[in-house]
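Of the protein chains in this complex, one is absent; all others appear in place.
Letters A and B name the chains as they come in the text, with residue numbers starting at 1 for each one.
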Amino acid sequence: MSTQPVSHSEASPVNGTTSVVPFIALAVCLIIGPSLIYPVFLMKALCFALFACAFNILLGFTGLLSFGHAAFLGMASYSSAHAAKVWGLTPELAIAFGTLVAMALGAVIGMLTIRSRGIYFANITLAFAQMVFFFCLQAKFTGGEDGIQSVPRGSLFGLISLKSDMAMYVFVAVVFFVAFVMIHRIIHSPFGQVLRAVRENEARAISLGYKAEQYKLAAFILSATLAGLAGSIKALVFQLASLTDVTWQMSGEVVLMTLLGGVGTIFGPAVGAFVIVSMENYLAELGSWVLVVQGAIFVLCVMTFRRGIVGTASYYWNKRQQG
Amino acid sequence: MFEILGITSQALFGQLLIGLINGAFYAMLSLGLAVIFGMLNIINFTHGALYMIGAFVAWMLLNYLGVGYWWALVISPIVTGALGVLIERFMLSRLRDLDHLYGLLLTFGLALIFEGLFRQKFGSSGLPYRPPAELTGGTNLGFMFLPNYRAWVISFSLVVCLGTWYAIEHTRLGSYLRAATENPALVQAFGINVSRMITLTYGFGVGLAALAGVLAAPIYQVNPLMGSNIIIVVFAVVVIGGMGSILGSIITGFALGVAEGLTKVFYPEASSTVIFVIMAIVLLIRPTGLFGRSS
Partner (left out) sequence: MTLIKKLAVATAFMTAMAAPAFAQYSGPPIKLGVLSDMSGLYADLSGPGSVIAAKLAIEDFGAAAKGMKVDVIGGDHQNKADVGASIARQWYDQDGVDVILDVPNSAVALAVHDITKEKNKIFLNSGAATSDLTGAKCTPNTIHWAYDTWMLANGTGKAMVKQGGDTWFFLTADYAFGYALERDTMEVVKKEGGKVLGNVRVPLNNQDFSSFLLQAQASKAKVIGLANAGGDTTNSIKGAAEFGITQAGQKLAGLLVDVNDVHGLGLQVAQGLTFTDAWYWDLNDDTRKFAARFAAQNGGKYPGKIHAGVYSSVIHYLKAVEAVKSKADGAAVVKKMKELPTDDTVYGKGEVRQDGRKIHPVYLVEVKKPSESKKPWDYYKILTTIPANEAFRPLKEGNCPLVN
């Protein structure tokens, strides 16, 4: 049995009495954000932040490294794009549909993979993600290399038009905030505690009477569903769904975001996502240096920075509190 | 001559032979990966990038120093292997006590760095590398025209694969390596420098990848993307064969090459995915692979 893959969640106490301050700060940032930063960029960062937070449920809190999470992001993206464009569903219905598709896919893949552990789990999720990629490449409705383009943003509930970037931003920010708080509540619920127990020592958890596999499966499906939510929203923000969202490189990117931000922390993945999306944006002119920088961040995080940004910050914060 | 589903036996044998050639590459690459995992328990995601670097070293030797293919077969694995030694010594060794997933992530990051650097310098349209004069041309076998170079690739990789397998399973050095994986402390107590052995083994595995790269250079374009294109497939091969099994990887490599070749004949669109389907099926039935030892 190998040592713990992920750092402990030192940021917040286990019994759920977390300070509200970070959440208020988050809300404030979301509100003033668009006046400082280009809203479309912010929306992209929020989608990836949600994706990374969803991924972290599995990696940080359940201890399972999935190397195929892009399958959920992408499949949901295609589904909601199709629903909005071809079926003409209003945005909230299209997004709901995309999320449900991701949930179903998560259930199927989860049931087939949850019995594996460690490297084998990573490999088998990668294999399934490749198959989803193949499906997306071949299926008529995805448009192959072209992707699904000109996806209409539509009107929320049929009333509020989401065409303007600001209107869309408000919607995305609200959904993100709600999902984020929800993730936090789940992690600090009894369910979340069992997940962490399973992560620490599965055998012991089983001996205590918990059906570890069922919990892991539930976490997997939850993670897939929220990743799907991120993907569905993303399709409407950019008004297109493409193959990039189902590549293994995308699966690698979400690992990077989570690792950089801090595995096993609540805010970590969101921070990591912001950093990576910003970096890609600003370094875009430097071509392949983006790959080099991403690789370097991976290496640095693994070698010396395993707690990630938020993890390290909270570690030192806690040390100060104690000392 | 007979026909299966509209494909003549001529075409079929031709495809089987091609599949065998591809299988040779898969076998050589997965051999390196299997050696590294089997001995070191490291999942070397960098393997694809190192294969690419091996090909580039050969290209650079030819274009910058005028050194030809035959020398490259020797020099490139040594140079790239040295790079591997550095990676192990300064980075991977620090992760030995941690979960193997960290090794995976580190090597993934390294792969990105290498690919990014080479893409930055060389673009990605691919650079030409001609097979050596002695191996150009081919023989007409009746059911296909077999380029001499490809025949060479099959035979040489078989020799290398079987040689490595023999060295690990049937020599003293190999037995030290295997013992060190099982129980490093005990082996260390016998006076064998386990740390150095691990480093050199990693270097050797990397050298194998580089050797595959040199072999590949005249067949594919020498291209910074060649590593990431192939690494996922080779990963699957190793997993199917069984992560620790040397012989398993060799057999699976060749077998999957043939399987891919057959798929290309009957259902070409699926040829890039058939290996993953097989991998998923195998993992569901036998999680440690066809020949793997249970961990």
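Here are a few things to note about the model shown:
Here is the rule we use: contacts are C-beta pairs under 8 Å (C-beta built on N, C-alpha and C of every residue); 3 or more make two chains touch, one makes a residue touch a chain.
Keep in mind the model is a prediction, meaning the values are calculated, not measured.
For the omitted chain, the shown partners it touches in the full complex are A, B.
Checked against the hidden chain, the listed residues A:27, A:137 or A:206 yield one contact partner: A:137. Of the options A:19, A:35, A:150 or A:322, the residue whose C-beta touches the omitted chain is A:150. Which of B:223, B:249 or B:288 touches the hidden chain is settled by the complete complex: it is B:223. Residues of chain B that touch the chain left out of view are 8, 10-11, 14-15, 18-19, 21-22, 119-120, 123-128, 130, 138, 144-145, 147, 149-150, 219-221, 223, 225-226, 229-230, 261, 264-265, 268-269, 271-272. Residues touching the missing chain, restricted to chain A, are 38, 40-41, 44, 137-138, 143-147, 149-150, 165, 234, 238-240, 242, 244-245, 281, 284-285, 287-288 (touch as defined at the top).
Rule of thumb we're sticking to: only the chains that are shown with their structure count from here on.
For the pair chain A and chain B, the distance between mean C-alpha positions equals 33 Å. Only residues 2-5, 65, 112, 115-116, 118-120, 122-124, 126-128, 130-131, 134, 138, 248-249, 252, 255, 259, 287-299, 301-303, 306 of chain A touch chain B when the two sit together in their complex. Taken together, the chain B residues at the contact with chain A in this complex read 43, 91, 94-95, 97-102, 104-106, 108-117, 119-120, 228, 232, 235-236, 239, 243, 269-270, 272-273, 276-277, 279-280, 283-284, 287-288.
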